[in-house]
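Note that one protein chain is taken out, while the other chains of the complex remain in position.
Read from first to last, the chains carry the letters A and B; within each, the first residue is number 1.
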Amino acid sequence: MTESTAGESVATQTPTKEALLSAQGLQKHFPITKGLLKRQVAAVKAVDGIDFDVYKGETLGLVGESGCGKSTTGRLITRLAEPTAGKIMFDGKDISHLGTGAMRPFRRDMQMIFQDPFSSLNPRHTVGTIVGAPFHIQGVKTPHGVKRAVQDLLKLVGLNPEHYNRYPHEFSGGQRQRIGIARTLALKPKLIIADEPVSALDVSIQAQVVNLLEDLQNELGLTYVVIAHDLSVVRHISDRVAVMYLGKIVEIADRESLYSNPRHPYTVALMSAVPVPNPRRREANQRQRVLLTGDVPSPIDPPTGCRFRTRCWKAQDICATTEPPLVVREGDAPGHQTACHFPVADNEEVAGRTAAA
Amino acid sequence: MVAYIIRRLFGAVLTLLIVSMITFGIFYLVPRWAGGTANDLASRYVGRTANPEQVAEAAHGLGLDKPFFVQYWDWLQAIFVGRDFAFGATQAHCPAPCLGYSFIGRNPVLPDILDRLPVTASLAFGAAIIWVIFGVATGVVSALKRGSIFDRAAMGIALGGVSLPIFWTGLVSLVIFSYTLHWTKPGGAYTPIEQNPGEWAYSLLLPWITLALLFSAAYARLTRAGMLETMGEDYIRTARAKGLRERTVVTKHGLRAALTPIATIFGLDVGLLMGGAVLTESTFSLPGIGKYAIDAINANDMPKVMGFVIFAAGFVVIANLIVDVVYAVIDPRVRLA
């Protein structure tokens, strides 16, 4: 079940419905070995069968808590990891199992922005070398020379082009993240996967980088997949949002639809947990908050049926036996898919902080 | 854990096999590549007066005319079942475990080495105790008083200690303390512990201190670096925030963690020394395994050298194994992973 088949008949706000990237039944299991002969006894099911499309020009947000598989998903679609099963289509071509050499031409078109601007830049290289490296690696000819191209890129991300010969340690965290972004833009990629692009930055710098990413998208027509744990940032930056839990997508929808009418109990709990910067609403927030108890179960041995059922206040017998499919529910916006047997209705009284068990 | 140890044991045996094969190759194969024949090798063991027939007979009797792998197999097999040799008319038997048979001395190698083990063990363990106490204490104080006069002086001396070769410090201290001041025993004087423990310690005092000085210096530097790192950890801040006494913070929280890597290196160092503290034993003329090896090399007695290499390698491999197991005991994160 993919987005394109579900929402084909209905027009939505998304400008084009042409998928740039498409994941089908994507799976990544990390084997666990034991004993003398290192037999595989189990597997960490980091990503366990997910389907989604990324449309040209949009921003898809992937949210979830640590261990939900969102970063592994990012590594799969950039083919930094090879999927255990399933298919990744990029620009109409199957890249699921391409080798390093065969992936090379695709690497120009998909780039990654990393979380930590301190460790992702080689401290021994100048900014010029770092940002210019993609040109050399891919053997790209630049009309006015590499230096000029790099300086143009630095200007584009709001850095002083004269800082071409400086080293990463001479820059602040926010500036380093800009250097990282300049590097990803060097080859004019079609798709950028940003894994927690702002979470290591100071609050005031986060906003600068978020704005920069948005400006670049408008200017260069980029497509983004933004992986983040911060629901507010994801809402701000994304056109569509997918919520992951224990290796599965539990809900995916347009931003407006997801944030105003969350259907999956996990999405509801997640959003209610975000602290709201309004001290007057403190009591109200606490009353409405769904406090999940316990921890996320182990991805080695996830619960049967619906994976969220062990922490869900709406769970019934069927949730343990049958895994709910990710489908559009009646009355929901087109493309708003939820994997739940008992989705939360509008204005439903969800369990408050005491009732959740 | 058991599976882990068994797997490591397999690895240890494999390492020893590879070491023995390479050593064997160097001693028996390389001379042949250099143009030497089986007879050339054998001629060293039959005396200068032997005629070519006697040499050829010896070469055959010692198995030197067989292909390399057959020779290696014979050598390997001898460890488990023993082996017979023929020097012309004379027969010799090397009982299992046979780690080689000296064709010059006409005796099995292993008993010789085992005879000398107590000397080397005395030297290694005695020195180890001194350097651990001295080195770690210096390192801890240096780290806690970083930048102080003590720290600078200690680290300066440590730098000297690491860079001075033991044959130099050993000879100088022999000249000063034994031959001039007569405080310690001269080189070559060794009394086994079972004869007279007091004399034993007295005879080893200078070698211990000289050897320990070298290692103390290295351990002081390691401990200092480890302590500086550990004392900057978040959990040290937590320990202080709990109101623990500074002494508790340093010993229970700081030192415990800083010592883990040092325990690892300590195990390897002692293992290495057990296989013969070659330079120290030569300098002080101690009849240990290292001295044995030097003598064997000087005499060009290949089976002895071969036996020594395997014996020493065995200690290193065993030390490695123990260190890995001990590490798991010290650090619960490794134990339970």
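The definition used in the following text is that a contact is a pair of C-beta atoms (placed from the backbone, for glycine too) under 8 Å apart; a residue touches a chain by one contact, two chains touch by 3 or more.
Following the convention adopted for this analysis, contacts and distances are computed from a predicted model.
Q: I notice the complex is incomplete. Of the names "Phosphotransferase family protein", "Dipeptide/oligopeptide/nickel ABC transporter ATP-binding protein", "NADH-quinone oxidoreductase subunit J" or "Cysteine-rich domain-containing protein", which is the UniProt protein name for the chain that's not shown?
A: For the chain missing from the view, the UniProt record says "Dipeptide/oligopeptide/nickel ABC transporter ATP-binding protein".
Q: Looking at the full complex, which residue from A:H125, A:K147 or A:H229 touches the chain that isn't shown here?
A: Considering the complete complex, A:H229 is the one touching the chain left out.
Q: Using the touch definition up top, pick the residue from B:P52, B:P67 or B:G243 that touches the left-out chain.
A: B:G243
Q: Can you name the residues of chain A that touch the chain not displayed here?
A: Residues touching the hidden chain, for chain A, are 65-66, 172-175, 202-208, 210-211, 214, 229-233, 235-236, 255, 259, 269-282, 285-286, 289, 291-295, 353.
Q: Mind pulling the chain B residues that touch the left-out chain?
A: 233-235, 237-246, 248, 253, 256-257, 330-333, 336
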